[in-house]
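Note sheet for the following structure.
Shown here: the complex without one of its protein chains, the others still in place.
Chain lettering (A and B) follows the sequence in which the chains are written, and residue indices restart at 1 in each chain.
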Amino acid sequence: MTGTAGAVFFLSDYGLRDEFVGVVHAVLHRLAPHTTVVDLGHGGAPFDVAGGAARLARAAPHLGPGVVLAVVDPGVGTDRRPVAVGVDAGPDRPAWLVGPDNGLLPAAADRLGGAVRAVVLHPPDAAGGPAPDASGGPGPTFDGRDLFAPAAAHLVLGGDPDALGEPADPTSLVPGGPGPAAPVGTGPVLVSPVGWVDRFGNVGLAVAAPALDVLGPLGAGLELSVHVGGGGRPSGPAWVADRPPGAGPWQALRRVRTFADLAPGELGVLVDASGLPAVVLDRAPAAARLGVTGPPDRLVLRRAG
Amino acid sequence: MTGTAGAVFFLSDYGLRDEFVGVVHAVLHRLAPHTTVVDLGHGGAPFDVAGGAARLARAAPHLGPGVVLAVVDPGVGTDRRPVAVGVDAGPDRPAWLVGPDNGLLPAAADRLGGAVRAVVLHPPDAAGGPAPDASGGPGPTFDGRDLFAPAAAHLVLGGDPDALGEPADPTSLVPGGPGPAAPVGTGPVLVSPVGWVDRFGNVGLAVAAPALDVLGPLGAGLELSVHVGGGGRPSGPAWVADRPPGAGPWQALRRVRTFADLAPGELGVLVDASGLPAVVLDRAPAAARLGVTGPPDRLVLRRAG
Partner (left out) sequence: MTGTAGAVFFLSDYGLRDEFVGVVHAVLHRLAPHTTVVDLGHGGAPFDVAGGAARLARAAPHLGPGVVLAVVDPGVGTDRRPVAVGVDAGPDRPAWLVGPDNGLLPAAADRLGGAVRAVVLHPPDAAGGPAPDASGGPGPTFDGRDLFAPAAAHLVLGGDPDALGEPADPTSLVPGGPGPAAPVGTGPVLVSPVGWVDRFGNVGLAVAAPALDVLGPLGAGLELSVHVGGGGRPSGPAWVADRPPGAGPWQALRRVRTFADLAPGELGVLVDASGLPAVVLDRAPAAARLGVTGPPDRLVLRRAG
């Protein structure tokens, strides 16, 4: 990776109204002036670690060489660990992910081959940042600015990772969310948490694409029930037969390959352009149709008839 | 155009909450790491081709050398053609516009001297993208990422356009929206669709600046009626005399040169900084005052008295 070709890929929950994102860019530019910074989105809900992790994972396979800088960090200032996570996805992909050890990074690291090393970052004061104040300790920290961005700049310029902190066992990292729900039971039923809702109202399912196979081949007629709020985590097929209060009525949908396979207003489930399953309408927001807003809403899909 | 001076000018309806824009940036950076990417806005309404076309056309005369990449593409996955449109606006302006052939590009191309050539892009799989899946064809495509961005990178680096696809007749491109409404009748009346509403609440008219001349000189007292929703397309002056149900009352406004010519709260019509007519208030949102939200709302302007 050359100094000019490696980029910093930056995702946060800072939003774009305040100066936070710009200040992080300014710090990166000061420390690594010839490095391109690619914004992967800053507009998710504040403190939404799972949503940030999902966006990061969807983006990961398309990133070039460089460093991922991800900051959705409700635990800033607590004892959650700040980390750099090394992956081995080859010279054309990012080599490091930098951010809080709170479940934000693992899904993206997995899509880049998995974590092979980790460094717990020294706090900013030890790294040359502002000294503790007279009260005996640092005040509120802006780790994106003072810790994570400098670490990302250091790594994208080819600096020694071990200079940033102490090595850690990559298997000790806090895992991501609950992970894909296993299909429930042996029958043709899939229970899935909603993973995300995108700008176009497509409803991503928090399961891997092969989970759709229990529902039958392309074209299969299916039914879907929405459980807004998620409710108790289902434990088996009985949950489907005896649906809990609040589960919505069954609605028809079809397993399709692409949006254009759907008639106007017809619900479908497909593997989207990120390789992940989603319930969609063609050119219209399925989320609004279903009354789904995101996690922890839950969908139950089953074969029709 | 050198590799470093030419930019990619990128407009879409992807929004900034999800990772879509960032992924396209990442692809561009991977393929053309020394090229600057200038974002022209990603926040319009999803699938709003006309709004994207209007923004692109207003920006076009101010762009430097490079390639315009524009993706507002409700027809992605259908048989709408993906295209690169060549213009001949000189060495200091963009040379190509890349995007769907759905009316998004023509207004901008016109402001850059008009389309002089066109190439229909090969689909991503033929261009080296992912192979068809086991179902016999590609799943949902993300053409911004997989087709249009690679084509823009190819062109901004000086690659051969003919390597991207098949030549096409530039006059075969899908035209932009209905185009400027002709002034209706011979009298001092102008009927115009609303072209756009900007962040400051200025109401752009979908007519060229000279159309204002039927209304008289600067300073002329005028009247305006709002027809929310547009209604039937007017066919003549009779429509003005016998206004359809839903047309609003006449409100006074004045033809002025600039915002500062208006008294507080006074409505005016002027040629804005993009060279296009707009109905405005000084430092306040005219759209809110008029109850206008955008197309297909319609305004009727006439001389007062």
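Going forward, a contact is a pair of C-beta atoms (placed from the backbone, for glycine too) under 8 Å apart; a residue touches a chain by one contact, two chains touch by 3 or more.
Keep in mind it's a predicted model, so treat the numbers as computed, not measured.
**Q** Using the touch definition from the top, which of A:H29, A:R199, A:R289 or A:R303 touches the missing chain?
**A** Missing-chain contact among the listed residues: A:H29.
**Q** Contact with the hidden chain only, please: which chain B residues?
**A** On the side of chain B, residues 4-5, 7, 9, 11, 16, 36, 38-44, 55-56, 58-59, 62-64, 92, 198-200, 218, 257-260, 270-274, 283 touch the unshown chain.
**Q** Quickly run down the residues of chain A that touch the omitted chain.
**A** Chain A touches the missing chain through residues 14-23, 25-27, 29-30, 33-34, 46-47, 74, 76-78, 133, 135, 137-142, 145-146.
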